[in-house]
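Structure, as structure tokens:
Only one protein chain is missing from this complex, and each of the others stays in its spot.
So that you can tell them apart, the chains are marked A and B in the order they are listed, and the count of residues begins at 1 in each.
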Amino acid sequence: MKSLILTTGARLLIALFLVFSLYVLLRGHNAPGGGFIGGLIAACGFAIHAFASGVAEARRALRVDPRVIGVLGLVCALAAGLMAWPLGFDPFAGVWGEVAGYKVSSVLLFDIGVYLAVVGGILTLIFALEETL
Amino acid sequence: METVLAILSGVLSACAVWLMLSGNLLRFLFGLLLLSNAVNLAIFAAGRLTEGAPPLLGQGGALPGHQMANSLPQALLLTAIVIGFGLFAFALALTIRAYRAFGHLEVDRMRLAEPEEGGK
């Protein structure tokens, strides 16, 4: 189904979705939000693109196989959990540091992992279902 | 409020069982979806409900004046919903594949792995 309105609108929407998803991801540390919901929003953006211009086009826009994105998310989460090891903390304990005046933590890395895993997982499913139907 | 949820959960389970007993794979899946929602509602109700307010402490950890819901079941639910969503999506994809392989979704007629006659 090709619709001029949807394809044109999708271009605006996808950018909006992606930026908003990053905002939700980052604000999730102390306020409602976080990796899971952020990942869902980002996946929605690409899903709309897939509906508007076809799965092949959405895959091209994504550049990377969504399954790889999902596994990279797993890698991030594992790294966040394992990071505590060399520093002598308990498994999956939060590790905090400061980079240029900003506090960064393994918690954020874990959340980014969740974000990527959700984006990858959902898009794998949506693309696969769209292609088989 | 908990009573209403309990009854609703029971009604959902009943519908789910009815759907799952039909011989069609897709209806079975819908039944399963209803059943998992029924279970989710049951867990939700088991954690008590506070109407109109989230189960969060106020500024500085202050307790609100009214009785509070337990927020852990809601966290468990969230996990369960996410996992359930993944499983359901997989089951749906499998159903599509089964439909392509067999041309129907009648589970009684899916005997490829277990032929009717014993052995050969």
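Worth pointing out:
The definition used in the following text is that contacts are C-beta pairs under 8 Å (C-beta built on N, C-alpha and C of every residue); 3 or more make two chains touch, one makes a residue touch a chain.
Basically, contacts and distances are computed from a predicted model.
Hidden chain, UniProt protein name from the list "Na+/H+ antiporter subunit D", "High-affinity branched-chain amino acid ABC transporter permease LivM", "Biotin transport system ATP-binding protein" or "Predicted small integral membrane protein": "Na+/H+ antiporter subunit D". From the set A:Leu6, A:Leu22 or A:Leu74, the residue in touch with the chain omitted from the display is A:Leu74, counting the whole complex. Of the listed positions B:Thr3, B:Gln59 or B:Thr79, the one in contact with the omitted chain in the full complex is B:Thr79. Taking the whole complex into account, subunit A touches the unshown chain at residues 67-68, 71-72, 74-75, 78, 81-82, 84-85, 89-94.
As for the chain not pictured, it touches subunit B at residues 20, 25, 28-29, 32, 35-36, 39, 42-43, 46-47, 70, 72-73, 76-77, 79-80, 83, 86-87, 90-91, 94-95, 97-98, 101-102, 107, 110-114, 118-120.
Everything below uses one rule, namely that only the chains that are shown with their structure count from here on.
By the touch criterion given at the top, residues 82, 86, 89-90, 92-93, 96-97, 100 of subunit B touch subunit A in their complex.
Across the complex, subunit B is touched by residues 36, 121, 125, 128-129, 132-133 of subunit A.
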